[in-house]
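A single protein chain has been removed from this complex, and every other one stays in its place.
We call the chains A and B, going by the order they appear; numbering starts again at 1 in every chain.
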Amino acid sequence: MIPVLGQVFTAPSIDWWALAPQLILLGAALLILVVSALLAERCPAWFSGVVALVAGAGVFVSGFYLWYDIRDSGPRSIVSGALSLDGFAVLFTLLVAVAVVMTVLVADAYLEREHMDSPEFHALLLLAATGAIVMASASDLIVLFLGLESLSIGLYVMAAMQFRREEAQEAAMKYFILGAFSSAFFLYGIAMVYGSTGSTGLAHARDYLNRLDTAIVDQPWMLMLGFALLLVGLAFKVAAVPFHFWAPDVYQGSPAPVSGFMASAAKAAGFAAMLRIFFVAFGQSRTDWSPVLGVLAVVTLVVGVVMAIIQTDLKRMIAFSSIAHAGYILVGVQAGTSEGTAAALFYLFSYSLMVLGTFAVISLVQWQDGQPLDRFEGLADRRPLIGFALTVFLLGQAGVPLTSGFIAKFLVIKAAVDERTWWLAIAAMVISAAGAYIYLRVIFAIWRRPGAVDEEGGEPVAAPVVPPASGFAILGAMAFTLVVGFVPQFLIEFARDAVPVLLG
Amino acid sequence: MDVTTGWYLVLGALLFIIGGVGLLIRRNPLVMLMCVELMLNGVNLTFVAFSRRLGDIAGQTVVFFVLVVAAAEVVVGLGLIVSIMRRRPDVTADDLKLLKG
Partner (left out) sequence: MSILAATGDAGFAILNWLILVPAVGAVVVAFIPRGREDLARPVGTAFSAAAGALSVYLLAVFDGSDPGFQFESTRSWIADLGISWHVGVDGISLFLVVLTGLIFPIVLAGLDPHGDPKPYTAWMLVLQAASFGAFLALDLFLFFVFFEVVLVPMYMLIAGWGYDRRRYAANKFFIYTMAGSALMLVAIIAVVSLSASDGGITFDLNTLAERQSLATNTARWAFAAFAVAFAIKIPLVPVHTWLPDAHTQAPTGGSVILAAVMLKLGTYGLVRFGLYLFPEASVYFAPVLVTLAVIGIIYGALVATMQTDLKRLVAYSSVAHMGFVVLGIFAFTVTGLEGGILQMVNHGVSTGALFILVGFIYERRHTRRISELKGLQKAAPVMAGFFTVVMLSSVGLPGLNGFVGEFLILIGSFATRRWWTVVAAAGVILAALYLLWAYQRVFHGAPDEVNAETRDLLTREKLVLAPFVAAIVFIGVYPAPLLDRVEPAVDSLITHIEDNSNYRRPDQPVVVPAPTQSEDTGAETGGEG
């Protein structure tokens, strides 16, 4: 109770512990900025990286603490209904923490090699991560929008950080224009939902729909328009066709560690928002949005796979394959069941680790003229472990059993089959068979023995230097991919228990 | 004729559409940035109109958030444009085609 100008202002009671992940990230970002600004040249080069690493690890630990806290005392709403603390939010917090740690480890040597400013990079990374976590836990559309913007603005700058390369600037410019464009759509969608339900709170919107049930909503077209605009805004963020144009350019032009962060944490945050909005808040009108998402999923899959097949630059190829993977996740989302949601969560978790690992390997092999495939020839011969790890990541993305990617694909297909959407299940699987070609091309290249007889010539390149931090990150991601492929039970349980709940 | 909230909504929608179309057809990065601002302001107007109609103050609070976010976007956007312009002075969006395929 704080007296303000004679009136009594009742501050909302805030569960500070529940905000620990956001606070840690924010605090670390500010610490980096302040210390590096004050000490300037005297600030040791390792400082920001170590702080970011510790922050990532801290978020991971606090995430686990919250996970068991929720298990004991149940999910709850915090900051007077702005955020919800449930398993769903915490699982995404863990995912973002992993992405932050991986990105910091991979970026360490990369920043030095490319002469980029590491304090700014790390501060922006932490701020973007905060935005991602806020997105995943928001239970109010405006809070969600704020999370989305802090994530996006951080990423715009990170994409441009390699400012000596024109590609990076161009990528950042495209990302910025299209990102802002999609944010505007998302915001207009919020306005429509606000206009038709009278609140930006998701719980409020849900209750409103439940109350009306099948009765005609005051302005049904307005709410439908709101859905559509929210979907467009989020489809941009997760790079679903036909809102994917930015992704290949941006992934290709951005520094490899940033691309990895975009394909993992940023995509996951977009899907978290999508799941919270559509599955939780508008679950009642599942029949309205599910077919739309289904069609979106198939179109995304086809375009992603077909375009990936014709690429010659590895980063661009992975970008298109990342679009295709958004299609698989949409298959899980469109099921509109808790099983489908769990499948999508599982998919996001396992895909994130695979794509982070892939970009980590790519970041080792950096040339001025991009990453054409033949740069990777003979990689397995020169760096067997790295070559094997990349093979595991690619096989995982192709959905070969005994990798986490297979279980993920299996779960989303199962979610679709359980809802009897046969056409979608069959289409997704058949496309995945064609998609295998994308990854086989790369695998063939990296296992090509130098000097082997082949229909195509080409000199193998020198072995890349593997800094210990990157190597550690790559091996960690590989271990995760394989372990989850062999014993997926624990992650399935996590995903199952992390189905979102909505508290008003 | 009474000016109802509906007219404000239409105006907001028009601003949004003008901004969106402008962003798609204009090629100058600065004008594109202004178009984004126009879109956001269209949304702001919509929020305020709804807020009046619903008699709910929350809609107007949202506008403050949006203004702050828009300001942050402009900062980043202008920074990007300036750094590109410095390198390639007469750049238009059509010239941004290093990344293709």
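What we mean here is this: a residue touches a chain if its C-beta (ideal position, glycine included) is under 8 Å from a C-beta of that chain, and two chains touch if they have at least 3 such contacts.
Just so you know, these numbers come straight off a predicted model, no measurement behind them.
Shown chains touched by the hidden chain across the complete assembly: A.
Interface note for the absent chain: among A:47, A:163, A:410 or A:472, the touching residue is A:410. From the set A:402, A:466 or A:483, the residue in touch with the chain omitted from the display is A:402, counting the whole complex. Where chain A meets the omitted chain, the residues involved are 395, 400-402, 406, 410, 413-414, 417-418, 422, 425-426, 429-430, 432-434, 436-437, 440-441, 443-444, 447, 449, 452-455, 487-489, 492-493, 496.
The rule is simple: only the chains that are shown with their structure count from here on.
If you average the Cα atoms of chain A and of chain B, the two centres end up 26 Å apart. Contact residues of chain B toward chain A in the complex are 9, 12, 16, 19-20, 23, 29, 32-33, 36, 39-40, 42-43, 46-47, 50, 53-54, 56, 58-59, 62, 65-66, 69, 72-73, 76-77, 79-81, 83-84, 87-88, 93, 96, 98-101. Taken together, the chain A residues at the contact with chain B in this complex read 142, 145-146, 149, 153, 156-157, 160, 163, 166-167, 169-174, 176-177, 180-181, 183-184, 187-188, 190-191, 194-195, 198-200, 248-249, 252-253, 311-313, 316.
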